[in-house]
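One chain of protein is taken out of this complex; the other chains stay put.
We call the chains A, B and C, going by the order they appear; numbering starts again at 1 in every chain.
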Amino acid sequence: MSDILSPGGPPVPAAASRTLWHALRRDRWAQASAVIIVLIVVAAVAAPLLALIEGQDPYTYHTELLNPSNGAGAGALGGISGSHWFGVEPLTGRDLFAIVTYGARTSFLIGVAATAVSVVLGVLLGASAGYVGGWWDSVVSRVTDVLLGFPQLIFMISLGAVAPAAIPRPLLLITVIGLFGWPRVARVVRAQTLSLRGRDFVRAARALGAGGAHVFRRELLPNLWAPIIVLGTVTIPANIGFEAALSFLGVGIPPPTPSWGRSISDAINWVQSDPMFLIFPGAALFLATLAFNMLGDGLRDALDPKTAVRR
Amino acid sequence: MNRALRFLGGRLGGMLVVLLVVSFATFAVFYLLPTDPARMSCGKPCTPENLAVARQFMGFDKPWIQQYLGFLGGIFGGRTFGTGATAIVCGAPCFGYSFQQNEPVLSLIGDRLPVTVSLAIGASLIWLVAGVATGVFSALRRGKASDRVAMTVTLAGVSAPAYLVGLLGILLFGFTLDVVPVSGYVAFAQSPVGWAWHLVLPWLVLAFINAAVYGRLSRGQMLEILGEDFIRTARAVGLPERTVIGKYALRNVLLPVITVFAVDLGALLGGAVITERVFALPGLGGLMVDAVHQVDLPVLMGVTLFAAFFVILANFVVDVLYGVLDPRARLT
Amino acid sequence: MTEQLLALRDVSIRFGDAGAAVRGIGFEVAPAEVLALVGESGSGKSVTALSLLGLLPPTATVTGSALLSGRELYGLDAAAMREVRGGDIGMVFQEPMSALNPVFRIGTQLVDAVRAHRKVSRAEAKKRASELLELVELEAGRVLRSYPHELSGGQLQRVVIAMALVHEPALLVADEPTTALDVTVQAGILALLRSLRDRLGTAILLVTHDMGVVADLADRVVVLREGQVVEQNSVTELFAAPKAAYTRELLDAVLSLGTGAGEEAASSAEALVSVRDLEVTYRRGGGAAPVRAVDGVTLSVAADEVLGLVGESGSGKSTISSVLTGLVTPSAGSVSVAGTDLATASARQWREVRRRIGIVFQNPASALNPRATIGASIAEPLVVHGFDGDHRARVTELLTAVRLDPQWTGRYPHELSGGQCQRVGIARALALRPRLLIADEPTSALDVSVQASVLALLAELQRELSFACLFISHDLAVVEQVADRVVVLHRGKVVEEGPVASVLGSPREDYTRRLVAAAPVADPARQRARREAWRALPR
Partner (left out) sequence: NANEQPGSGGQSVAVSAGGTLYILTDQTSQHLDPAKSQNLAITTIGLIHRKLTAWKTSADGPATVVPDLATDTGRASADGKTWTFTLKDGQKLADGTPITSAEIKYGIERSFDAAFSGGLGYHKTLLEGGSSYTGPFKGGDLASIETPDPKTIVFHLARPYGDWPWIVSMPAFAPVPKGKGTDASYDSTPVCSGPYQVAAYTKGVSIRLTRNPNWDAKSDPARSGLPDSVVIQLGQETGVVAQRLLAGSGNDATAFGSSFVNPAQLAQVRSNPAAKTQLVTSKSGALAYLALNTKRGPLANPKVRQAFQYAVDKTAYQIASAGSADLAGPIATTLITEGIAGREVFDLYPAPPNGDVAKARQLLAEAGFPNGLDNLDFPVSTANNDADKAQALQAALQRAGIRTKLRPLDDDAWTAVVTGNEGSYDLTLGSWQPDFPSANANIEPLFGTSEIGNGGYNESRYSVPEVDALIAQAQGTVDPAAAGKLWARADRRILQDSPVVPLIYTRNSFLHGSKVGDFAIGEFPAYPNYLQIGLAK
């Protein structure tokens, strides 16, 4: 065979080492975001330890720390002090720092896991519907229609009333939020897949004899990351809020287990009289949102070969 | 054209099936509730005899499958509740009769629909335009401070509860600045200016909450598209950057955006509960929530069907629109 | 030469941290001159051309200077650059498939191009657009309303050329303008470019690897190799007495019609592919009339034979290959591959068939997944068909075979030149040692030297594995060299068929005769004569 080996250009170092991590390493924002996420996860895991260091727990009432005339934390900024770093919760006097750190457990778990469920389902179903087309597409599309048109409120209330207590609440929540969340992802992914399906490289893969799974994994998925990442990262805070809304319907994580969403909705009414009550859990949620999204941006850039190399 | 008709027919059939499934599922789920719909009409004190009377009058004494069929039948043939002088006649198409509100569900919905539609259309247009504009802006300034700021601001919207944003909006614009009315609804026919004036704040609030997805989606998509060869061609031809971005790139960017838009708009047409509540707008969302809390099955069914109809319609429109926007994805 | 229209001095271009793609080149283009930029695939031709309009990706760094009528092009501000783009310099891109926006009709894109520099009404712009399409010999009515994916490769290329000519620019940068075109259209385009130059005094910077085209059109030639100028010469002298050794090498590798292999006995082997009465109709959106792309074609390919498929652009060549790979469902007729009737084949049978087929797609860049490294793309058939063994070793082997640096496995398609992409496509097609190779314009973007080695590779493999091959090309010389038999396609119908030597040597049909006459040869003097002869032929 031909032994001519004179590539049409100067030898270039192999780019194979340009892994995801490598690319992310150049993105300071993504790194900062990753650090924040790790910190929050650590805070969630180590919540009891952190609370112990502070010397508090999120359950004990300290009504003596409340302003007797209105029930807000006594003292400046909602009762911030050396022993209550974030102050105390109005009406109960429970330690807000402990509530926020413990709340990270519930909110993070549910926000991230439910998002994962809806994204995985949405991508699988959406991509297969768009790619396979025909009756399968009709079925998936109609199911998404049904789910989107279904009155979730009544379903949640019913569920709250009939779900057996034996099912762990977080699991129930993740399933329910995830199940109602996937149609949106599926629709977007399906639409994108429809236009990818006709692209030459997908046709090429099909002509090579690639099966559905291969085409999905190797051809479609890499080209779907941009919308998937966006929907995924934006869905996380939405789900954290959704969990809070569900606790008003009796399907949420039952009190007194802390959750950011519930704290935030409790705090809304206090925004004028005790803003700190809103600010701490609100800031935690916002930081997490921001971090996930910035990390998502970084990932998107890293996964896009055209933008991966930074100036 | 024959093909188009067949496609349309198929989709219409699909729509009907979906509506049937949704209504059936709603009916079924409703019966999972431990509450008794007749209790609300039973009065106080509610003796078992009173309850039985109410139940029979409202038709809740029959097996639920039969009730469901009765509901479906009412859509075509109308229904009559009770007998004699006080019988309530609900003419076809009868989507049920609310004993709580003493009105046929259809007319209840008819009253509320303009409000919800006004709210939904206005808000969604704002967030679509604002979201996409922010996203495009951010993409063009990728990595710069202005990109980060724009994205951070839109993200504040997703992570903030609607109630909070609404309340703060009212406090700021309604009271402190005193520029817009804080509640109520003025019919468009009555005064177009008043209509818009009363809706500005709710529109903005809803838009702020929803814009983030659009901003981020268009940003990511824009970055993707900017790397395509055809953008290079458009530039090589000397098209102004405005056209390159605003037309050549945007059309491609819009593809995933309008899909989410359809989902969101469809859902919104079913009512934006919290926003409606905060701004005292008598829309479908409030009707639905009341129906759930008053165990008002007929209203629940009616609103659900309407909401589902909108969702399906919006998705259908998008499927068609998608073919227009992207010829490669045209349905064959 | 007096005033130069374009002067490049000491231009270097590098991408990211990688070594320079272009190293200190310089050349000039006089007004109304046709300068051909030739050289090996990947030698930096396209990159140089793109740099003139500031269209390189942001990862590229350009140093040096490029003066257009005394004005520095590098570092122009946005507004001034826009004036240059499309106004002073028109550009034709190498890859037509991805050069056009998939979601707009051709008409819209042309009208916008017209209105980019000229304040005219939409209707006028549309008139101009149809004029331009007529100019590049397209059916203006249909094409204006078509979307890019509804046109064949050649048709798209002509659209792109029309777009570049909109404002009759002073300089036309044409990057492989005729690569995707069949010979007759190519001849037409070349005539067009020439008349443009003659009528309007448009200077042309012609990037090409086709020495025939160079001979036909160019006044002067610049030869590039590995990002450096190895020779600058007038066209006559270049062909008569090349100075650089590389140029000589290049010219030696040129194939021209009539130099091909002699008579070969018709294959006696059984037919591997047989196509009977094939019809393909494309439905089109917007109520447009359907297109009958293939209209009753019958052909067969024997198990050890190379069948050349020629015909002008849009005659249905790619469509036939799509049918064979199952990407397009025929509306009538039967197709069988290795005894399997494709119409009734089960999923398993399909898989089996596909395992035996290697395909080179016509549009090298768009047939590669932009998010996959070329290593992954080449290994894809191996993965798909569960080939065990060392994929990496096989990929290295294949890359070497198509003369690419084996270390490039981690590169992405957008980092490759057109020819490099095409070679990746060929490597992918050969990965499974197919029994049937469908090659749709496999060498269109290759310079002659690489083309020669690729053809040699194919020939060797063919000898070794004796596979069947459906070789689609518009380059009759190449077809003459590799094919045993040839089928001539015209508007979806077979017009002539037979052994290569007889069909191309002494064509019976007018259509074939025109086709043969249109093929350019790499000799300026002879080419001029052929051109006259071609003009004289009945149309």
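Keep this in mind: contacts are C-beta pairs under 8 Å (C-beta built on N, C-alpha and C of every residue); 3 or more make two chains touch, one makes a residue touch a chain.
Note that this is a predicted model, so its numbers are computed, not measured.
S.K.: In the complete complex, the chain left out here touches which of the visible ones?
M.R.: A, B
S.K.: Which residue among B:25, B:132, B:167 or B:268 touches the omitted chain?
M.R.: Among B:25, B:132, B:167 or B:268, only B:167 touches the chain that is not shown.
S.K.: Hey, which of B:42, B:155 or B:314 is the one touching the hidden chain?
M.R.: Checking each option in B:42, B:155 or B:314, the one touching the absent chain turns out to be B:42.
S.K.: Considering the whole complex, not just the chains shown, which residues of chain A touch the missing one?
M.R.: Chain A touches the missing chain through residues 59-61, 63, 66, 68-72, 90-92, 157, 160-161, 165, 247-250, 252, 254-256, 266, 268-270, 272-274.
S.K.: Contact with the hidden chain only, please: which chain B residues?
M.R.: 33-36, 39-51, 53-54, 56-57, 81-88, 99-103, 108, 111-112, 163, 167, 170-171, 174-175, 178, 182-185, 277-280, 282, 286-287, 290, 292-293, 295
As a working rule, only the chains that are shown with their structure count from here on.
S.K.: How big is the gap, in whole Å, between where the Cα atoms of chain B centre and where those of chain C centre?
M.R.: Inter-chain centre distance comes to 51 Å.
S.K.: For chain A and chain B, what's the span in angstrom between their mean Cα positions?
M.R.: Chain centres of chain A and chain B, defined by C-alpha means, are spaced 24 Å apart.
S.K.: Residue numbers in chain A touching 2 or more other chains?
M.R.: 195, 198-199, 304, 306
S.K.: Touching at least two other chains at once: which residues of chain B meet that condition?
M.R.: Residue numbers touching two or more other chains: 227, 326, 328.
S.K.: Given the complex with chain B, which residues does chain A contribute to the contact?
M.R.: 29, 138, 141-142, 144-146, 148-151, 153-155, 157-159, 161-162, 183-184, 187-188, 190-192, 194-195, 197-199, 226-227, 229-231, 233-234, 237-238, 240-241, 244, 264-265, 268, 271-272, 278, 282, 285-286, 289-290, 293-294, 296-297, 300-301, 304, 306-307
S.K.: Under the definition above, what is the set of chain B residues touching chain A in their complex?
M.R.: Result: residues 10, 14-15, 17-19, 21-22, 25-26, 29-30, 32-34, 142-143, 148, 151-152, 155-156, 158-161, 163-164, 167-168, 171, 212-213, 216-217, 219-221, 223-224, 227, 255-256, 259-260, 262-263, 266-267, 270, 273, 288-289, 292, 300, 303-304, 307-312, 315, 318-319, 322, 326, 328-329 of chain B touch chain A.
S.K.: For chain A, which residues count as touching chain C in their complex?
M.R.: 1-2, 4-18, 195, 198-211, 214, 218-219, 222-223, 303-306, 309, 311
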